[in-house]
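Okay, so here's the structure we're looking at.
Part of the complex only, each chain left as placed.
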Amino acid sequence: MKTIQIGIIGAGRIGKIHADNLLRLPQVNIVAVSDLFAGPELEAWAAARQIGLVTKDSKELIEHPEIDAIFICSSTDTHVPLIQQAAEAGKHIFCEKPISMDITQTEAAIAAVNKAGVKLQIGFNRRFDHNFKRVREVVQEGTIGNPHIIKITSRDPNPPHEDYIKVSGGIFMDMMIHDFDMARFVAGSEVEEVYAQGNVLINPVFAEHGDVDTAIVTLRFENGALGVIDNSRQAVYGYDQRVEVFGSKGSVAVTNDHPNTAVVSTADAIVSEKPLHFFLERYQAAYMEETQIFIDCLLNDKAVPVDGHDGMQAERIALAAKLSSRLGRPVKVSEALALLQQSAL
Amino acid sequence: MKTIQIGIIGAGRIGKIHADNLLRLPQVNIVAVSDLFAGPELEAWAAARQIGLVTKDSKELIEHPEIDAIFICSSTDTHVPLIQQAAEAGKHIFCEKPISMDITQTEAAIAAVNKAGVKLQIGFNRRFDHNFKRVREVVQEGTIGNPHIIKITSRDPNPPHEDYIKVSGGIFMDMMIHDFDMARFVAGSEVEEVYAQGNVLINPVFAEHGDVDTAIVTLRFENGALGVIDNSRQAVYGYDQRVEVFGSKGSVAVTNDHPNTAVVSTADAIVSEKPLHFFLERYQAAYMEETQIFIDCLLNDKAVPVDGHDGMQAERIALAAKLSSRLGRPVKVSEALALLQQSAL
């Protein structure tokens, strides 16, 4: 049996999810895990999973001769150097989104990957969700004709902590980037122009860090379709993740998943369940599937389904949205980088 | 029993609907109907309803001493002079939307109404729809807290004929004006700024007349809320009329009405009914209710629920949207009229 040897850099929540998913795959072995804050707790966690090496130093993993692929689950600012090092070491890479908050850096990382000829998959987990996959399928089968209007709703149940807000890169780069990728995924076309509006309606802490907590972004696609994404950092009823594509021959819409189908009818009300609370619950199966597919791509030398280019395109749209929001006018994706460089923005 | 005597100007489809609804009210008598194309067919129609006077001349109605109120159901370009004449004659007025396509004219009409002290109700029928009324109620009761995001979907099953497209005033003034009114109705706040994008994706005939058939407009409200409206001239599955208001304490969403609740499950598919086909089916009860309430306002000297100011506000937003679409930038509602006058737009 062919076996893939894995090293995981960054043992936070998402790193641990990937680890446990990887351990469910018979062809995979996790050789090592590194984390800046490695200590007895992480060692116990690793021991329970028979992961032999725990270290603070990511280089130990990258240089480890037995490791075939690196999962980069550390903070966003570390992604680019780690991708570059891993690529140079000839390791395949799974990297969480975004690659970076600086498109020039992202380009450099992708160049390193291309030069080394390794695989790089970006963690746009939602592409592997049963609902969104079905939307894309229906669109690609032509059932709804040419897409005219794409609508994406994406609202978190709770805002992140202030510590995270500070370094998040802002709502467009941190949260809506998933929706920019989703827009490309379901529309089957590139985004040409965006117009972004945001506001601080939930918590003034967002304003203190130059961010917004509520945003609507309209999109114009190369194929002429129009799109709109709405984001909120706080939907009190739970994680709200819906997509609709409307086209010349009809529409396809998907809504939230729920813990069960119970409807309770009383003299007061007809009550159904709230959506699955947050991404860990909603995308549990999607996380499993993205991992499985990445491993399958390594085993069978296939192209990964979400690559560095996809990561960069989403970042470019996010940058255009950020600039649009600040400039108060629509911004072409193609002009975003130049605009950024020209201005003090 | 107090009785209201009515004259109807314009006996097209909507004029006839209002007539039949009025005839179901015991306190109402229709005295006369006028139409530029009055002839034997209209006479037969009127005779079957015991409407005594049929004429081509709207003045006969306006000057008729027994008539208390005029329903203006003729083409949009006739609304302003008819409102002015009816107001001067001391008649109450029910006028179809929009009052006009020229805000200066609309202001003049409203001034005439105010001077005469008559009532003027505008035919924003959707405010009387069971679903949208409930959205407003839920918002006003505070159940969902402060509105943050307002989403309105409004798609027609079929595009209008080219003859209509030519004179419609364009998608923003003709079709989306209903949604602009709806936005104000459910948000409980005025629209401050709009950004409109449109495209011709259904039929090039729209482009020939300087119009679009698909549009997305984002809104910024005075209370800080953000909004988005999407319009299509052709939803092949039927009339699509949905509203969602998302706020600090939750959301309220309404969807389409259907001819029945049947779900048919076979080896091929799980199939449910398409939405009620178009506005006549969907808003049948709403048309009845707007009429009933107008008559009630006359009988009991109450303020009408949708007045000239409401009509004008929707037109101002529509104008701003039209300008935004042409200028490719967001436009403040307050600057729209000046912008129009400055430019050759």
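Lettered A and B in written order, each chain numbered from 1.
Criterion: a contact is a pair of C-beta atoms (placed from the backbone, for glycine too) under 8 Å apart; a residue touches a chain by one contact, two chains touch by 3 or more.
This one's a predicted model, so the numbers in the text were calculated from it and none came from an experiment.
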Same sequence throughout, 2 chains drawn here; counting the entire complex gives 4
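Note that only the chains that are shown with their structure count from here on.
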Rotating chain A so its CA atoms sit on chain B gives an angle in degrees, to the nearest 5, of 180
Dist(centroid_CA(chain A), centroid_CA(chain B)) in Å evaluates to 42
In the complex, chain B touches chain A at residues 146, 148-149, 151, 153, 155, 195, 197-199, 201-202, 214-216, 218, 220, 224-228, 230, 232, 234-237, 246, 248-251, 328-330
